[in-house]
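Inspection log for the structure reproduced underneath, given as structure tokens.
Just one protein chain is left out here, and the rest sit where they should.
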Amino acid sequence: MTTTEKRVQPADSGTTTAKVRHWLVRPIGASTTAAVIFLVIWQLADALGDRLPGPIAVTAAAILEVQEGEFIDNFAISMQRFGIGIGLSIVIGTVLGLAIGSSRLLNDVLGDLNLVGLAIPAVIWALLCTMWFGFGNTAPIVTIVLSAVPFIAVNVAAGARSIPPSLQHMSGSFAVPFNRRLRHVMLPAVSGYLFAGIRFAVMSGWNGLLLSEWFGASDGVGHRARYWYDANRMPGFLAWIAFFILFMVLTDRLLLERISRKAFRWRDGDADAKSAEPAKNLAG
Amino acid sequence: MATVTVDCLRKVFATPTGPQTVIDDISFEVADQSFLSLVGPSGCGKTTLLNIISGIEAATSGSVEMKENGQAAKLAYVFQEPRLLPWRSVFDNLMYVQPVQDDAARERVTTALERVGLAHAAKKWPGQLSGGQQQRIGIARAFSVEPDVLLMDEPFSHLDAITARGLREHLQELWAHTRKTVIFVTHDVSEAAELSDRILMLAPGGRIHEDIQVTLPRPRRASDPEVAVLEASVLRRFEDLEAATKNQSAQLHSQTA
Partner (left out) sequence: MTTTTLERRAKHTRAASNNAPRKRGANKLQRVGLVLVGYLLLLGIWSYFSTYYFTPYILPPPWAVAAEMWHLLIDGTAFVQFGASIGKIAAGFAIGALIGAPIGLLMGRSRYWKNFFQQPMLVLGNVPGLTYAVFALILFGIGAVGPVVAVTLVALPYVALNVAQGVEEVDPHLIHMSTVYGRSRKDVIRSVFLPSVMPYLFSALRYGFAMAWKVEALTEVFGGRSGIGFMIRAEYQEFSVTGVLAWTGFFVLFILLVERVFLAQLENRIFAWRGGR
């Protein structure tokens, strides 16, 4: 670790090469280097093979999609479904999670079902929902709910379990009414976990939405990607894939991570905070 | 003949606010088989000094020499916290530090555990023991390698008074038994008075403030009147030291003002 840091010599940062070198070893420089290397390899793959269109062709296709208005139209439709689905998931998942986390009986009854829910791939829900509900809005929304709820429930349950029993006893001995206990004890303890759960749920639900629209919708972003795929026009297809990834990364980085960090602020000094939220923030 | 020679030692840390001198030109020599205590207020560089002697940290300048009959001396370190491997049993923790893992080593380990009264815990994991028991394991680990020089960094400061007293008496016995050269760091003056042949008082800023020879007969107890007298006199010198540092900083302030 130290070697890389020491390479930066503030003394000779007067010359441009030194400035560039300085910039290259900083976090943003390192990320940019990685991105540039990736783009170059991608473009090379385009030049050498004939299967994969390169970043230039894909960007052109993406710009065309935006200009023709397809981008806005389809995203609007999909975001509507996504919003309804995730909203429903948060409500259902929180109730379910509080139930599982605060009662041992319900934990034993529902815990395994939740585990099963976590394990079932979104594609199965997408196919089943298409068969059950046909084309339209219902199938995508139900798919989102089914693939997102278990993630929220499992995290909220962990949050409910993390409420120290001593606090519950304390509230009990002071006869604090239930709704105040819910507001001041349960919800603050759970909110951090809830947001962690929402992060997973958003990723999982987004994936479910794409699949559901791919198999069972005549509009929306998943359907549009399939349209190009079926037409065997790879630049158009890849442009949509790039939109999906960009959307996911931006939502995660700009929105969810910040909210989640804020909700966990009260325990920042706690060394265990890190281990409670390990490097598994990947739910695809 | 294990002696430790510390010569013109300096340690400067680079901090965001500029270089900070933690040890400022310290020299001393520890005689063979003697028990030396380093006393000083917290933050005055005691741990840093031990870390340099043990080789964990490098000095900015100066040297440390440890010789046992002309060869490099064997070293053991009891840290401020137990520093045990949580995933190894107590027995395996002690085996881990043995240079050669043979039957003789196994025997040494068993003896060391018996000496700290924890032979029955050999198969347990550190997490199953209390803080005091873990600290005793740390001490047993140090003794089990039969070192020529033993470094101890406030080994009892995190323990309750009763456990600490028991362990201090125990340490005296062990030391009488084996006669290692010991460098013992503490901020507790009475502890130093009870255990040492010689006390070095460190001042903030990393200089030796006083060098006190202790000639009380052994074995000693914390409740012995002579120990209490010595403790009182050392404490008085500490107060002098405090007054001196205050004066100094006051002078500095008036100069800069």
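Every chain is named by a letter (A and B) in the order it is written, and numbering of its residues begins at 1.
Following the convention adopted for this analysis, a contact is a pair of C-beta atoms (placed from the backbone, for glycine too) under 8 Å apart; a residue touches a chain by one contact, two chains touch by 3 or more.
Being a predicted model, the structure only gives us computed values, none of them experimental.
Asker: Of A:Ala61, A:Ile141 or A:Met203, which sits in contact with the chain we cannot see?
Answerer: Once the missing chain is taken into account, the touching residue is A:Met203.
Asker: Which of these touches the unseen chain: A:Pro27, A:Gly69 or A:Pro177?
Answerer: In the complete complex, the chain left out is touched by residue A:Pro27.
Asker: So one chain is hidden, and I want to know which residue out of A:Val20, A:Ala76, A:Val91 or A:Leu115 touches that hidden chain in the complete assembly.
Answerer: A:Leu115
Asker: Just to verify: which one of B:Lys124, B:His187, B:Arg207 or B:Arg237 makes contact with the chain not shown?
Answerer: B:Lys124
Asker: Touching the absent chain: which residues on subunit A qualify?
Answerer: 1, 3-5, 25-27, 29-31, 33-35, 38, 51-52, 105, 108-113, 115-116, 118-124, 127-128, 131-132, 154, 157-158, 161-162, 203, 206-207, 210-211, 214, 222, 225, 229, 234, 237, 241, 244-245, 248-249, 252, 276, 278-284
Asker: Which residues does subunit B use to touch the chain missing from this display?
Answerer: Considering the whole complex, subunit B reaches the absent chain at 51, 54-56, 75-77, 79, 81, 83, 85-88, 96-97, 99, 124-125, 127-128, 145.
By definition in this document, only the chains that are shown with their structure count from here on.
Asker: How many angstrom lie between the CA centroids of subunit A and subunit B, rounded to a whole number?
Answerer: It comes to 52 Å between the two C-alpha centres.
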